[in-house]
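Just one protein chain is left out here, and the rest sit where they should.
Chains here go by letter, A and B, matching the order in which they are written, and residues are numbered from 1 within each.
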Amino acid sequence: MTDEAFVKDKDIVVPGDKIASGMGFLPGKGTYRSDSDIFAERVGLVHIDGNVIKLVPLSGAYMPKVNDRVIGKIIDVLMSGWRIDFGSPYSAVLSMKEATSEFIPKGADLTRYFAIDDFIVCKIINVTSQRLVDVSMMGPGLRKLKGGRFVNVNTNKVPRIIGKEGSMVSMIKQATGCNIIIGQNGMVWIDGEPENEVIAVEAIKLVEAEAHKSGLTDRVSKFLEEKTGKKVEAVQNFKKR
Amino acid sequence: MAIKRIDGRKANEMRPITAKVGVIPRADGSAMFKIGNTQAIAAVYGPRDLHPKFLQNPDKGILRCNYSMMPFSGHGDRVRPGGNRRSKEISMLISKALLPVLNLEDFPNAVVDVFIDLPETDAGTRCAGICAASMALADAGLLMKDLVSAMSMGFLDNEILVDINSNEDCDLGATDIPLAYIPSMDKISLLQLDGGVSKENLMKILEIGKQKCLEIDKIQRKALREKFKE
Partner (left out) sequence: MNKDQKIHLLKSLQKDIRYDGRKKEQFRDVVVELGISHSAEGSARVKIGKTEVLAGVKMALEEPYPDTPDKGNLMVNAELLPASNPEFEPGPPGEEAIEISRVIDRGVRESKAIDFEKLCVKKGEKVWSVMVDICTINDDGNLLDASALAVLAALTDAKFPAVSDGVIDYSKKTDKKLPLTKLPITITAYKIGDHFIVDPLPSEELAYDSRLTVALTEDNEISAMQKGGEEPLSIEDIGKVIDIAQKLAPELRKKLKR
């Protein structure tokens, strides 16, 4: 029996769509094999990489991964730490020793460090098989967020909003003068002048809506120029060295 | 032999169908499925934290379906809001119809909530609900082996009818056979019957119902693709 693919690269597939047939293909994440056929297991963009069937998910909740930087909200103060909600079905725990390099004496009032409704940027350091999550504040750029505003975006679009080597978000930051932090969980923090924040949010929403289309960087660049009235630097300049 | 249906349809003709995905922006996934004058809107929230805690299961998540007719959607009198025995049974049946395509082990300790609400009805509501819910679950990005399609078949005056309306179901007393079908497994996940029909006829009804579900499946897939194309 010959191997056969039934979809083209970048086609949108839906659960139950038959993507390919034949044992020569390997089912990547988001696809499954039944007999010798490979089916889609969620809505996404299919990408055939050699003989591996890959699927880029287009929707779905954020699933915590070690080393991801996320933005979360303190929802509870525990005996020796805090509970964080970052919009996933599973909450996370920030333990005292991962919270700060300061020495926290026993019995101290933990709300002096982080109180309920505080927002933090943190890093995921452990995910158990039961989806229990540990986070840490120890690391560059990890801190409590003061003020600013928040926007929620589709977690699957975060890579596009950040851009290659951070180029997309850097372009938006430079054009609007806003400080922008993007969590892998789809939570975005923006801090700047009110009128510029509005432009930054619109730019981010534009990327989110058109993430899978080509020529997006130019469209966003044009949008930013129109709205701010200033020329936007060439994108290459934004890629981190 | 051919029955004259009140809306002029042939015995094996479905009512016109409209399907749209992503109709409730706040929900994790959502869809609308309309067949004739029956309309179901499904919203999916989850996987999300499950309360009360004693319901949590460390091995697998749960699927919770809630079917509800809007007070102005009934056939005559206003429908008192707040669930009754019928809506509880239908909620449970819809859940069972969708479970075979989901893998509950993907979201231990969590819940996927499906809310199905109907602004207007003309029979076939549980089937429309399943069609809408199935698209909404896919829209929410859940891992699913396949979509689920459903169709209300009927049997009246010795004739097999496809997609019966409330005139046929309630006024004319047709036998009502709602069924849900999963194409890739070639299996039926919802089946009910009330009336009188021979085994021979029932087998024929199931085969026809399966074909009609495959037609609906195409419509559901198209609606999902359309939402993500933009």
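In this text, contacts are C-beta pairs under 8 Å (C-beta built on N, C-alpha and C of every residue); 3 or more make two chains touch, one makes a residue touch a chain.
Bear in mind that the values here come from a model prediction, so they are computed numbers and not experimental data.
Contact with the chain not shown here comes from a single listed residue; of A:33, A:149 or A:219, that residue is A:149.
In the full complex, the hidden chain is touched by chain A at residues 117-119, 146-150, 191, 194-195, 197-198, 201-202.
By the touch rule set out above, chain B reaches the unshown chain at residues 23-27, 30, 37, 39, 41-43, 45, 48, 66, 68, 70-78, 81-83, 113, 115, 117, 119-122.
We adopt the following convention: only the chains that are shown with their structure count from here on.
With centres defined as mean CA coordinates, chain B is found 34 Å away from chain A.
Across the complex, chain B meets chain A through its residues 28-29, 46-49, 58, 101, 107-110, 138-147, 183-184, 217, 221, 224-225, 228-230. Within the complex formed with chain B, the residues of chain A that make contact are 12, 14-17, 30, 32, 34, 39, 41-43, 57-61, 89-91, 130-131, 156, 209.
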